[in-house]
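Reading through the structure tokens given below for one structure.
Every protein chain but one is kept in place in this view of the complex.
When the chains are written out, they are named A and B in that same order, and each has its own residue count from 1.
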Amino acid sequence: MNIIELRGVRKQYHAKTALGGIDMYVRRGECITLFGPNGAGKTTLLKIISGIMSPTEGRLLYNDKPYSESDIKKDAFYLGHRTSLYTALTVMENMDFIRRLFSLNHRRQVEDILRGHGLWERRNDPVNELSQGMKRRLALAKGFIMSPEIFILDEPFTGLDHRWRSAILAKINDIKKQGKSVLISTHLVEEGHRLADRVAFLHRGRFLFIRDREEVDTAEIYGLFDSMGELAG
Amino acid sequence: MKTNRTISILFFLLMVMMPLNLYLIFKVAPTERIMGDVQRIFYLHVSLASGAFLAFTCTFVSSILFLWKKNLVWDSAASAAAETGLLFATLVLVTGSLWARPIWNVWWTWDPRLLTVLILWFIYVGYFLLRGGIADRFKKAQYSAVIGIIGYIDIPVIRYATKWWKSIHPLLSREGGGLNPVMKNVMFFSLATFLVLTVFLFLFRFRLARIEERLQKLKKLTED
Partner (left out) sequence: MKFMGSAIAILRKDILLELRGKESLSLMLFLSLLLLVIFNFALDTGKENVSSLAPGILWVVFTFSGILGMGRTSMAERDEDAYLSIVFSPASAESFYIGKVLSNLLFLVIMEMFTLLFFAILYDFEKIIGMLPQLLPGLLLGTLGFSLVGTLFSFLTTASRYGEVLLPFLYLPVVVPIILGGVSSMDIILNGKAGGAGKWIQIMAVFDVLYFAVSLLLFRYIIEE
């Protein structure tokens, strides 16, 4: 069953077309990885799917209902380029705020999540004293308190070293096992490919392809990045 | 292309009405006993104010429709109407000032009606400042629609507040007594003329906005 469906979605910024006619669907419990050079429209697409940005044209369905009548935002976790953290608050206070918003009473769960993301020692430090990588990890950790239906992650690996990449990868695999859907944009070909059930390549606001993982090998993606003069990780 | 035809019809209508209106105001309407010729500006002043009010009402309704339907046509309509309204409101203030100088012996007075128009004027200037500050077309439409609604519902509150506020201060004379039948008829004609002008300017501006948007789209297509 499709959890999300996009039909003819276009997005026009002032004089620039960010997305030109996107048709796609996301099945329940599947992971789609979006590849593409900078400025291809990945961020715009993810913002539109998450419901915080309206498309210029096109229809969006969540569980077969138009977005305007659905509560996609209540069921999604969106991590953009910015971390959505209150930087003056401490790690624990940020997590506590989320916990309260979701009216969850299990402090233990929050503590476990912080430990699992290697943030427990820093729990009483203000976020603006953390390194970039730690901020990203905390931002992602928030998603695990929420236990949403769909994870939308825009470049979740930026600023993370190798060790944490593998840790996050493992987490995302856990999410998939729980039957949640995941949408990821990334420059990391190996990692993105390994995670995905389907792989998409976005270029100038259009899909070059969106295919099952088995039908795409990493060499092809590297090749595409190369031909666009962009460095893939 | 229905809009185009309406615009042409209105244009020809105005070609007749405008000169006729001026003729009526300056030649047919009798000179007011106390105020003299200056009183004639009043026909324009009141008509402009009605036009501004009509335009802002249109902005209000279009803003609601935009938030409801999410169709950018309604945003173009809202901003076209706000532009027309702002132009008229400016002229209301100018003509009011010109009239007040000889009659009240001041350029400006804190009369509740003047004050309401002035505050409205500020609100809609803010409306365009905000529009200038947002690049994304849709976001611009969405946010300015909020101002289009909030600003409009403020009108009656401002009106009451300024009226009450004024009542503690000495009230300046009200504009001269009753109008005689000829004056009344001239006033009605002037009102009609300016309402047609409002609709004309609005449609004209609205069409221009639509054309601009289509041009953007075409530019895009040639680039792709």
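Operating definition for what follows: a residue touches a chain if its C-beta (ideal position, glycine included) is under 8 Å from a C-beta of that chain, and two chains touch if they have at least 3 such contacts.
The structure presented is a predicted model; accordingly, all values stated were derived computationally and were not measured.
In terms of the touch definition stated at the top, the absent chain reaches A, B within the entire complex. For the options B:24, B:86 or B:145, the residue in contact with the chain missing from this view is B:145. Of the candidate positions B:16, B:106, B:129 or B:215, contact with the hidden chain is made by B:129. Contacts to the hidden chain, counted on subunit B, fall at residues 67, 119-120, 122-123, 125-127, 129-130, 133-136, 139, 142-143, 145-147, 149-151, 153-154, 157-158, 160-162, 164-165, 167-168.
Contact between subunit A and the absent chain runs through residues 47, 50-54, 73-74, 76-78, 80, 82-90, 93, 97-98, 100-103, 126, 142, 146, 148.
The criterion applied here is as follows: only the chains that are shown with their structure count from here on.
Per-chain CA centroids place subunit A at a distance of 48 Å from subunit B. Considering their complex, residues 12-17, 20, 53-54, 56, 68 of subunit A touch subunit B. Within the complex formed with subunit A, the residues of subunit B that make contact are 70, 72, 135-138, 142, 216-217, 219-220, 224.
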